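Notes follow once the structure below has been shown.
For this view, one protein chain was removed and the others were kept in their places.
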Amino acid sequence: MDWGAIFGNAAVELISPTTAAYALAALGLAVHFGYTGLLNFGQAGFMALGAYGYAISILTFGFPVWGAFLVGVGASIVFALILGVPTLRLRADYLAIVTIAAAEIVRLLFTTNTFASVTGSANGLSGYKNEFAALNPLAPGRYGFGPFENNAYDTWLRIVAWSIVILAALLVWQIMRSPWGRVIKGIREDEDAVRALGKNVYAYKMQSLILGGVFGTIAGMIFALPRAVVPSNYQTTLTFFIYAILLLGGAATVLGPIIGSMIFWVLLSFFSGFVARAVEAGWLPFMTTVQGGQLRFILVGVAIMLIVIFRPQGIFGNKKELAFVR
Amino acid sequence: MSASAIPHDSSAPLEPPVPTQKPIKTTGLHIGDAVPGCRKVDPILVVDNVRRTFGGLTAVDVEHVEVPRGAITALIGPNGAGKTTLFNLLTGFDKPDAGKWTFEGRSLSGVPAYKVARMGQIRTFQLTKALGLLTVMDNMLLGAKEQVGENLFRALLPFLWRNQEADNRVKALDLLTRFKLDAKKDDYAASLSGGQRKLLEMARALMSDPTLVMLDEPMAGVNPALTQSLLDHILNLKSQGMTVLFVEHDMHMVRHIADWVIVMAEGKVVAEGDPHEVMKDPAVIDAYLGQHHDEDIGEDSESETEHVSAVKELLDDER
Partner (left out) sequence: MLAILLLSLLTALTMATFSVSSANADEVGTEYDYTITGNVQFNGDALDGVAIALNGNGYRADTVTDADGKWAIGVPEKGTYKVTLDEDTLPDGVIVAKGGNVIEAEFGLTNRKSVNFFLGEGTRNTVNFFDQFVNRFVNGLNFGLLLALAAIGVSLIFGTTGLSNFAHAEMITFGALAALVLSVNLGLPIWLAILIAVVLSGGLGFGLDAVIWKPLRRKGVAVIPLMIVSIGLSLALRYLYQYFFGGSTSQLPGAGMRDLQFGPVSLSPIDLASMGISIVVLLAVAYFLLRTRIGKATRAVSDNPSLASASGIDVDNVIRIVWVVGAALAGLSGVLWAYFRPGVSWDMGFQMLLLVFAAVTLGGLGTAFGALVGSIIVGLFVELSTLWLPSDMKIVGALVILILVLLFRPQGILGRKERIG
């Protein structure tokens, strides 16, 4: 049993760019669901727009990194507007289903053969990393220590990714302490009360949708940079995992999405590492390694159920402020 | 948590709550006879031909009604008369099938609820909407108008809204003290009693200095100790120059503080006038009691027979 490798691989997840991407997407969802009470189940769609927006801008249109970034963010805002118009007047349950539908439409548009020349259809896109790598101020070499050692590109990616996460966290923290945040929290609990006090509820919900959506889109870009953009990554299950992270950490908190993402990935990695080696070592004769991988996700599902029943405020949340348990 | 309960002897009729000072009634509000739809000397709200149907049922069908400025008007009527529906229509929470109405001379038809509130017409709700997940102070601050910090971009720069927030805080504390809720300012509103939440809702409504305050059953669910205080606050609104329109079932309260009464039944306005006169109007008695019209309502205990008080209790229970 190579415990060193198991723990090492798990520890690495603490700062991996995937963890950062999920943390950022969860932060966006915190704005939507935790603070505003919008049941947005289409966060995967926002992430897909970010990943594809960035990749297509670089590959097909030859934009520089900043241009590609802005294209992604722009697409996100447009998507939020299109999504918001029909959905923000709907009840929570309807909103959930329509947002899933919208995200699936986005994914299917990226998967279809019709646009294959631009989107790569089911195969996706790759080969867009060079422009980002070119911005790297670090000299080639290895940085870090122990299991946290990485080459220059990976280190640069981590620095950028986590800087964005921290900036986003500060932004959310500040804005939720302001009068704007107060209106949002009021809307979460009772829209009509807020409306009766002279606030344009629809506009606030739209702003929240756009803000959280932009976070999701940037998360999608960060997610795509260490790997290829493949449409099958952006299915509804992705949104469900982000909800799992959000609920674990605390839906209406700033630290929750970040710590939740770290815990999620560390545990997932630890578990799969452990089970894989246990099966190899013959400790679990009734299981194959493949099944070990599936067991992880069974446990994620069970964990979601347990968290929402027994500790819906998550790790950092405040039970007195929880709106969705009414 | 409720305030100290007044011992309630269920066999004796309850003492009707009275305001601490004798209210000075405003008179001379109407022009001509006190009939449904009569014109007022100085109307703040004018309603014309408003109709609202649900499926086949006509909930509201008001030909003409005017609400006088600077006075306390009560909107009464049996359950299902259309009072809350009318409230919803006037404040933009519902769309009528037809009709128009003006507030301070400005047309309100088609104006969404939040804009109506900004124009100076604030309403409260039958089922109180004090935001339990926010603190009492946050509830109050939410009520203030034209807040710079409520803009998404300016919110990020605290120096732009710090001062205004501090001013609002002072005003809120002042109002909370008047309503005796200041000790609870940092508690979550969910920890307040039902009656305290009603007071909070009223205090919050005052944060924006409204012109017209519309109260939907302010006494509902409030324990007797607090009704006195509520009555005083409503009278205070008038003394500060605001107009009040409230829906109520409690006839004693209506008689005590209302300057003008509008009676609705089955969606229409069936009577208007001075509280004492209106109670004797046969149309009103019919509306409430149907064939038991030889019994009087709202009079003091000696003429109350058992089934009239039973009917009154039923009217209260039906909420």
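In this document, chain identifiers A and B correspond to the written order of the chains, with residue numbering beginning at 1 in each.
Here is the rule we go by: a contact is a pair of C-beta atoms (placed from the backbone, for glycine too) under 8 Å apart; a residue touches a chain by one contact, two chains touch by 3 or more.
Note that the structure is predicted; figures quoted are calculated from it, not measured.
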Identified contact with the non-displayed chain, of A:8, A:74, A:144 or A:312: A:312
Option touching the unshown chain, where A:65, A:197 or A:300 are the choices: A:300
Of A:5, A:105, A:203 or A:281, the one touching the omitted chain in the full complex: A:105
Sites on subunit A contacted by the missing partner chain, in the whole complex: 39, 85-87, 89-94, 96-98, 100-102, 104-105, 108-109, 111-114, 122-124, 126, 192, 228, 230, 232, 236-237, 240, 243-244, 247, 289-291, 293-295, 297-305, 308-309, 312, 324-326
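What we mean here is this: only the chains that are shown with their structure count from here on.
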Length of the line joining the C-alpha centres of subunit A and subunit B, rounded to whole Å: 47
Subunit A residues touching subunit B - in the complex, by the definition given at the top: 171, 174-175, 178-183, 185-186, 188-190, 192-201, 207, 211, 320-323
Subunit A contact footprint on subunit B (complex, rising order): 91, 93, 112-115, 117-118, 122-125, 129-134, 138, 141-143, 145, 147-152, 155-156, 158, 161, 165, 188, 190, 204, 208
